[in-house]
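My structure is below; once you've seen it, I'll send some questions.
Only one protein chain is missing; all other protein chains are in place.
Order of writing sets the chain letters: A and B. Residues in each chain are counted from 1.
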Amino acid sequence: MSPEGLSKPEYQVPQEMQNQVALTTLDRLYNWSRKNSVWPMMFGLACCAIEMIAAAASRYDLARFGMEVMRPSPRQSDVMLVSGTVTKKMIPQIVRLYNQMPEPKYVIAMGACATSGGPFKEGYNVVAGVDKFIPVDVYIPGCPPTPQALLHGLMTLQKKIEGQSLKEVSWYQKGPGEPIPVPVLGPDLIDMRKAAVIRENSQPVADA
Amino acid sequence: MTEATLVNPLETLVEHFPSGWVKKDDRPGYSGFIVEREHLLDFARAMRDDFGFDYLSMVTASDYLAEGIFDVVYYAYKTIGGPALVFKVQVPREDAVVPSLVALYPGADFQERELWDLMGIRFEGHPDLRRILMWEGFEGHPLRKDWKEPFYEEDVKPFKSRWPEGKPIHADDRNPFNDNVQYPTGFDPERWVPEAETLLYSGLQQTAHYEEFKTDELIVNMGPQHPSTHGVFRMVVSLQGEKIVDLKPVMGYLHRNHEKIGERNTFLQNMPFTDRLDYTTSMSNNFAYALAVEKLMGLQVPERAEYIRVIMAELTRIMNHFFATGFLLNDLGVYFTASLYAIEERELILDIFEEVSGSRMMCNYFRFGGVVRDVSDEVLKKIHNLIYDRIPRKLDQFDAYLTNNEILRTRCEGVGVLTADQAIALSTAGPILRASGVPYDVRRADPYSIYDRLDFDVVTGIHGDIYDRYLVRVGEIKESIKIIKQLLRDIPGGPILAGKPAYQVRVPAGESYGRVEGPKGELGFYIVSSGKPNPERYHVRAPTFINLTSLAPMSRGEKVADVVVILGAIDIVLGEVDR
Partner (left out) sequence: MKNFGKRFGVMSSLGVTMGHFFDTYIVDLVKGRKRYWTPEGIEARRQADTEGIFTIQYPEEQLPVPEEFRVLPFLVYDEGENGEKNLRCTACGICAKVCPPQCIWIYRATDPVTGKPSPHPAEFHIDMDICMNCGFCAEYCPFDAIKMDHDFELASYTRGESHLYGLDKLMKPVSYYESIRPVNASREAAARAEKARPKA
């Protein structure tokens, strides 16, 4: 434990006790341990997934950040790296995986495609940003972001984790969190939260 | 084979059939033959059995809205090499039905399904005509010229709203749902019954019974989120105990509408999009697309540019085969070790790509008539060091690590066998085809660029199993090293681009098919130009998409654990499968 990472800066520990005593808050201890073991879900979608693999490999080595434990199961992961173009055919599965992840959970939109559809935005099978369905914590621009850019994004996430407080985080509030409704594949993608708007807008002109 | 077929068969081909069956396609810029729809099966059978065109490489179609017809285009080759036989069937748009060729060429299976899905052309007699890239229930056939996507802005780029009075408007804001969606009139989401994939499941064979044990019947869905599927790919496997009775691949989870976007783009704008097809081998994708367009334009590429192109394409092959072999081991359960060794070599090659092109993966390095910038001497020195020192050394290490490893051999030998006849019939390409003992390599069979001057061998296997595919890949790395050594020795100076760099190229009207031997197999681009700045039709013959046709025949009768390895040995990349 590095003292500067943990000790609360407002309180000055006397010189002679600095080697024996470390002061911290529960928040800091909690966040410090969390941010150094963020386990990503092994979840590759497209081009960016190759850079994600490269980031996990020996040259960039995610293990230095405590992130080497990449498992394909959502049940043991803390962060979902949406690495690539999210298509309409895939988004029901992505939402389902997100719902299956235990709290606290984070989402990183890696690359232009995951952020907003990117160069493929105009395509008919592309979701214009994964944040239309699941909340995103960190966006990494680039097409694809280099492994170093991905590491920078992960460090940005670590900073976000550092700033959270036990008292405010949603997963210690009363009541269970609401799962996100899984979109349905119809004549086009149907987001059930928008059902009323869809019905209204697709009425035949004569009725309106 | 009759005597006539040996003497320049294509010249007199029309006379072989009763009059009215076949005629020459004499539209300017087009080639091949137009076959009457009723006689397509007879024609194709004669081509395959009497003329020796045993390899149906590509099936596609283009939509001529003004004429009101679909052209269904077939490219067939002989596996002994030689030029293509192009034949087409013209059908009216209102009555788009064509007899299916799956019975003659099983490799047409997925391609015909794709045409049904995206173009809405029905193939009569197809055993399993379902949508392949989109889902059942999707409204419309997107590649038809009169179909418009939700974020439709204009028919072709550049859009007028960008300049000179460009106000940034998010495409989402133009849509009534603030999203990339559109619905038919009168659609009520609450009354919609989602498709339950009954067609998919009812198509699975579930009959076989094994007497030795009492086994249970089981249907397992692997993917789209599964560690072994190399991306978002799904296999529906019906099992009898641990044995695979039948398998159906489900894809389209990464269908990014490459071809629709490609037809809106200008010719040049497609170049960076090709990088994102098979995102591990962007240089060879560039190569094939540049070849296709250069064929139409009649451009002569300067000598130095040709050398640079081939060096880059072969480095890509080395990189891809390292990667594929590493991940084959991953699928075998070795986890990450072999991949880590492979990725180290890949990183060093990527450093070179980054230095010449500016990006590690999305190189966007080729232009029509050459390459974008010259390769400096330092970079050539770096390539030299890699080729003469590092990669042979590491390949030996890989060899010692893997080739005689008992676990690898028992898991791979005799698994996923594809005989030569099957491999040809299923239109497989690349290492899969060659591992089955068919020495078919586009670089030799139909040489492009400067491959006719280079000295290299076509590596083939004997058994057609996974182990042979591994050996073919390792052998091809060695051949690529050999090629690059020759190129580094002989590379001339001079210009690297024919003509001046131009952001708008004039492409004469006509059709062209440019193909290269990509690391994963024959990668081709079929382009129809109408003389405008944008392609009229832009189709990609994706090798791994067609190679996947062989997944089910290879897997039947194997254990469920082996299907992962079989898939790994096909070496799919979803960007290319789904496009």
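Going forward, a residue touches a chain if its C-beta (ideal position, glycine included) is under 8 Å from a C-beta of that chain, and two chains touch if they have at least 3 such contacts.
Worth saying up front: this structure is predicted, and the values here are computed from it rather than measured.
Within the whole complex, touches from the chain that is not shown fall on A, B.
Residue A:Ala112 is the one among A:Ala112, A:Ile134 or A:Ile161 that touches the chain missing from this view. Across the entire complex, the residue among B:Lys243, B:Lys295, B:Arg373 or B:Arg444 in touch with the chain not shown is B:Arg373. The chain that is not drawn here is touched, among residues B:Ile34, B:Val356 or B:Ala429, by B:Val356. Of the options B:Arg48, B:Lys382 or B:Arg411, the residue whose C-beta touches the omitted chain is B:Lys382.
Residue B:Glu165 is the one among B:Glu165, B:Asp216 or B:Asp377 that touches the chain missing from this view.
Chain B meets the missing chain through residues 157-159, 161-168, 170, 265-266, 268-273, 276, 337, 341, 344, 347-348, 351, 354-359, 362, 364, 372-373, 382, 385-386, 389-390, 397, 400-409, 501, 503-504. Of the residues in chain A, those that touch the hidden partner chain are 58-61, 64, 109, 112, 115-122, 129, 131, 136-143, 145-146, 148-149, 151-153, 155-156, 160.
The rule is simple: only the chains that are shown with their structure count from here on.
Chain centres here are Cα means. That of chain A falls 33 Å from that of chain B. Residues of chain A touching chain B in their complex: 42-47, 49-51, 53-54, 56-59, 72, 84-85, 87-90, 93, 97, 117, 119-128, 132, 143-144, 146, 184-192, 194-195, 197-199, 201-205. Contact residues on chain B toward chain A in their complex (touch as defined above): 133-135, 137-139, 142, 149-153, 171-172, 176-177, 179-190, 192, 194-195, 224-227, 231-232, 252-257, 260-261, 264, 272-273, 276, 279-280, 336, 339-340, 343-344, 346-347, 360-362, 574-575.
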